[in-house]
Every structure is written in C-alpha cells, then in structure tokens.
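Supplied in structure tokens, the structure appears directly below.
Removed: one protein chain of the complex. Kept in place: all other protein chains.
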C-alpha cells in the first residue's frame, strides 16, 4: 500500500477548475466542510457540484463563486429555510442548475460505482423532471427489452472527484464511515479521484481487527487528509452533532448580505 | 417485530414444489446444508435451483431427485473434481440446465435486490453464452440509449425462496453474515420468501450494539431456524472450516453408485 | 364544528402528528426524509401505540430508533436520531423496497398541491426562469409513483398551496386503479385524494368547513359526514412531548 497522507493544500491540487465533484453527507451531517474551505481558499472555479441532498457545502461554494453548475434532489437548510446563495444565483441565472430526485441520483451514483453506463429505475415517469433530464441528456425513457414496458434509463454518475469525510482512515486510504453512510460509498467508488478527509488517522491494524468496518478500501483512494472537525459545523456521527447555532449564524449573515465577511472569517479561523 | 423462530420442519413448508430457490455460500463455504437435508426429507420436487458457484448443495439435491432445473456459473468440487450427480443428470437430460457467468448472475441477484427489472452488464458479448440466454429469455443484447453501443441486458433474478445460512440471527430475523458475504445479501433481499438458518440465536441487543453487523434486517425475513453446524460439511467462517474428508467421502460414495446410501445415512445422522 | 366550547389548548402540530400517525398500520414500512419533524413524531407515536410492528426507516439511515432515547432535533438527519438503531439501512435500500412493491409509506411536503394531490416542490414560476427556486422535491418524483401510502402535509393551508395548476409537477398524486392511498394533512383538515378530487375527511377542532374550502384555489369534495379530526389523547401528548421536549415540531409554523 502506498502512503497517501498529505496535507489539505496538497490534496486540493487534485481538483481542476471545471471538474465535477460530489461530497459526502446529507444536509447538516458529514459534509466535508473543512475541505470545502480549502477549495475556496485555493480559488477553484467553474465546478459542477452534484449531490443528493446537500446544504451549506453547496451554498457556501456558490457564494464563493467556485461553481458553474449544480445538480441535486434537494438543496436547502430544512427548518431553517432555503439556501440563500443558491437561490440568488439560480434565480439570477449566475449558475446553471438541474434538479434531480433522490431515487435517480442515488441510483446514478450506485451505477457509477458498479461501472455500468446506465441503470433503469422505476417511478419518476409522469413527472415534469423527465423532460428536463431528457433535454439534459441524463435520463431517457426506454422500453424494457423483456416486456416492452416504458422505464426510465438514468446515466451513471462518475464524478471527476469525490471528497468524502469519514471518522477513521489509515494513511494508505482505508476508510471507515461510522453510522449513516448515505450514498457515500458509491460516490467514492465511482469517482475518478477520491479524497478522504478523516477525523482520525488510525493504524492499519484497526482494519485488520474489524475488516467489515473498512467501507472504502485503500485502492479506491487518491489522497488522505487528516482533518479533525472536518465536517464542522455539520455533524460527524460518534464525534459531534451539527452546530445549529453556527449554521444559523451563517444564514443570518447571508440574509444580511454579509456572506463574504462570513467566508473571510471562516477561512481565517482554524 | 414478529417472532419468526420456527423449527426446520415448519420452515420447509414455505417451499412449494416447482419453486425457484437460491442458497447462501460458494463452493465449500456456508452452503445451508442442514436445510438442504430438510428439503430432501420433505420430499420437495421440481425445484429450479439458482446460484453463482454451488457445490454439494446442488449435487445432493439433484441426487435426491428434488430438482427440475439448474442455473449456475460453475458447479463442481474444485480440486476434488466434477459434480457427479449433476453431471450424470445433465448428460442424461434428466434435468434442465443453463450455464451462467459470475458477473451476470451476481448482477442479476443485485438487480433483484434493487427491485429493477433488468441490469446492463459489460463483458460477455462475443461468447457463446449469449445465444443460450437469449433463447432462454434471460439476457438480451440491447443498444445503450445514450451512446448507441451494444450492451447486454440481464433480467433480474428474484427467486421464490432464498435459504441463507448465517452465523448469528435473532428470533425476529435480524441476521449477521460474518466474513465473506458473497452475493448472499442480494439473494436475501431479492427473494419473495427468505429463510434464515443460523449457527446462533442472539439477543436483539447484539444488533443494537453493532448495527453495522446487521447485514439482513428483520423485515426481509420470513422464518428463522436455529441450526448449529447448519453449513456442515461446508464451512461456516468463525465457526468451523470445511470438512474435506466428509466431502471426499460423499464423492467416493457417489462414484461407487452409493449416493442413496449416503443420503439415507446423512438424513438419519443428527 | 365551530361551536367550540371547551376545546383544549392543542396546537395544530399535535393534531397533524396524530392524524399522520393514524395513516400508519402495523404492516407498513414508513420512511421520513429531511425537514420532517411532524412525520418523525407521527411514526414514533404510531409505533408506540397502535402499530408496534411498523418498520421505521428514516433519513439518518437508521432502522427503528429507540423512542426512549430519541430527542427531536432541527435536522431530520441529525445522527442523534439514530439512537440505538437495529441496523444501518441506506436510503437507497428503502428506495429499492419501493421498487419491489413493498408496503412502503412516505410523508412528503408540497409547496403547491392540486386537486389530484400532484405536488410542486421545484419552482414558483417557470423551471427555466423561476420566480422562487424552491429547495427541490428530494425523493418526491421517484417515490410518489411507487409508494402504497402517500401522506402529503402542509402547515400552510392556503390558496397559495392548493392551486389549480402547479407550476411544475414534481410528484404524482392520485393514480386511478393503483394500490396507493393518498392522504393530505394540513393545519386545518384531512383529505383523501380520489377520482373526484381531494375529498374532505375531517376538519380540525375549531375549524369550519368554510375555513377549509375558502382557503383553497379549487373546490375540494365535501360530501357525507365530515368528522372532527381526533386530537391526541393525554397519553399520546405525553409521548409527543417526551420525544420533542424542545418543541422543534412548532418550527414549521413560525415561518
């Protein structure tokens, strides 16, 4: 196994302007916020960010002008309201966006992990999302070759980069997601480059002792970054809950037009 | 959660003559041999048995005249040679058989677990298996709707029954496969009825303590049978290795024409 | 119905939770997604009362979280909601259950809802040039055609929500001939969706049929007996308060 432990500044070089990227987590849980900060610091541009149900990770990248295009099934702050910077950018057409649905985007990630070019999914037919995606070239209504019925084909998603925050990893890239995995394992296995950020760097013996906890084996991983509190202010299960106050502070500042100030202060904070 | 713990005689009633069935394990590992014995004792007939790389489970069911049809990617005894009863029955056309390939049958199980009617797979095109399965109606060469390239569509496999031997289960049907899982989780989740046989019945607290070890949650399970040494003479990881001597004894008796004697003795043995 | 005398001080949130719980039976598998405090509490309530064997799956990927250690948080995906779970069940696996035709029920919201219970969660105005870009439908488009029970909810029973023609069809409501029951639960009333449209089933205590009808852009079906929506019993209220001591369930009403 190769040693893949690098610092964040080094790992962020794996991302090119214009890349498609997906991130771990859902809403206020296990988003790789620490690495999002590095992407902003590095001044990455024109990213195409793709996820099932993102939140602050997407919104702040949009606010930082790092994003060209967004794909998601839901993007907001749950009970705290809409995503202010996404909404503004979408309504003013500063960014492109395509709405997905959980069952399609998660299947697209799973198909990407499986190495197949597309997957058929049930449901969805009859909704207005179909024409949006047929125009985009991401979905197509086809006939089941066995019974002739209409069914939706969804193109696999294999992003250029996946950034996955985990609880434990070793320096070779074996990584353990504890608790809810969401689609993160599929995102990781389907991506062309995989950056793991981890709360803790553990000895490889940990995985030999608990091989079933090795949710992403080393051969998928391009780089490992040790990043304690790397999901903050979103949660990292078994480590810390979401910091709702901090997330609300972000939203308040955004609504007051002070998002640049928030980002500046956030970047300076260690 | 409903109490699903029953004895083997009761659980075997879930199987109807003519059913399609799949079993856990591969070759000489974690085949549900104890339950196979029950199927034979109950005199089940005309079964259509489907698996990736079965061995003694299939061969002895064929010897006992319980089988109408067989589908597999490899069926034999590895270094110990061909499967004597399968071979005899296939060559004399007493049973139907269709040869599959690991990548197709495992994907068919995974598609069955996913609830999709078919899955596309790479590889396989150009081999003689394609025409066999197109005739059978299990595969079809189609065009990728996005790029027009030829690709193979494989119909999902959802068997009437799956019999899965696990290390630990609770009486409600939460089940833990330790070590190699093969495709057993997919087989279980895709089957219309699921019979779990388990080395140990554990308290539900076990799963609350180690939720990630709950490889087959209770809502998939139709019946749980407590069956220590339920994989014998095949292996059950963390419990016992394969009994190579016993497997060789079976093969010797088969080759001497004494398979009925072996089955009789096996059924009487507890 | 409006001749209220001694209706207890009960918040619409609690009435809605009870109404939601009543849609759940013992044989169901129910899922809730993000931004779903009321469904989360309804599922716990059902499981602790009339539907103990209901399968509880949620957006934290946790199966049957322990109600005795549960404390409702602002994010429905908060890992603390996964307390004492029996298994990690990826959301994708729940979608697979829906595809397999298992008895899955789902709670979903709707920014716009029409008389067939079709929903819009995508945009106000056109998709290409939205006046308001909403958060998006999440699982709506995928699940609404697949579930056996679809329970829509809104805490804002109004003409803005109940519209003649949604700006976008994110989710499919009533589908004739399909094994799929569609219920709409609002802060005023409970409907079932049918061939004829949204059929008013009950109004909440203190609410009149006129209150219900006058706050919709289309006419619901009002026929036969219109019941009063049952309120939680004392015991049920205790369970709700124990699960949500911080009153997160009221957040949706403040906006």
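Residue numbering begins at 1 within each chain, and the chains themselves are lettered A, B and C in the order written.
Here, a residue touches a chain if its C-beta (ideal position, glycine included) is under 8 Å from a C-beta of that chain, and two chains touch if they have at least 3 such contacts.
Quick caveat, the model's predicted, so the values are computed rather than measured.
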Displayed chains contacting the withheld chain: A, B
Selected from A:33, A:113, A:129 or A:235 as touching the chain missing from the view: A:113
Candidates A:144, A:212 or A:246 - the one touching the absent chain: A:212
Sole residue of B:42, B:102, B:141 or B:202 that reaches the chain not shown, by the stated touch rule: B:102
Chain B residues that touch the omitted chain in the full complex: 26-29, 52-53, 72-76, 78-83, 86-87, 90-91, 93, 97, 99-104, 106-107, 110, 121-129, 132, 179-183, 186, 235, 237-238, 241-242, 244
For chain A, residues in touch with the removed chain: 1-2, 113-116, 158, 174, 189-190, 204, 207-208, 211-212, 214, 217-219
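In this section, only the chains that are shown with their structure count from here on.
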Arrangement of touching chains [line / ring / star / complete / other]: complete
Remotest chain, chain B as reference, centres from CA atoms: C
Mean-CA-position distance for chain C and chain B (Å): 41
Chain B residues counted as touching two or more neighbouring chains: 114-116, 212
Multi-partner residues of chain C (each touching 2 or more other chains): 62, 88, 98-99
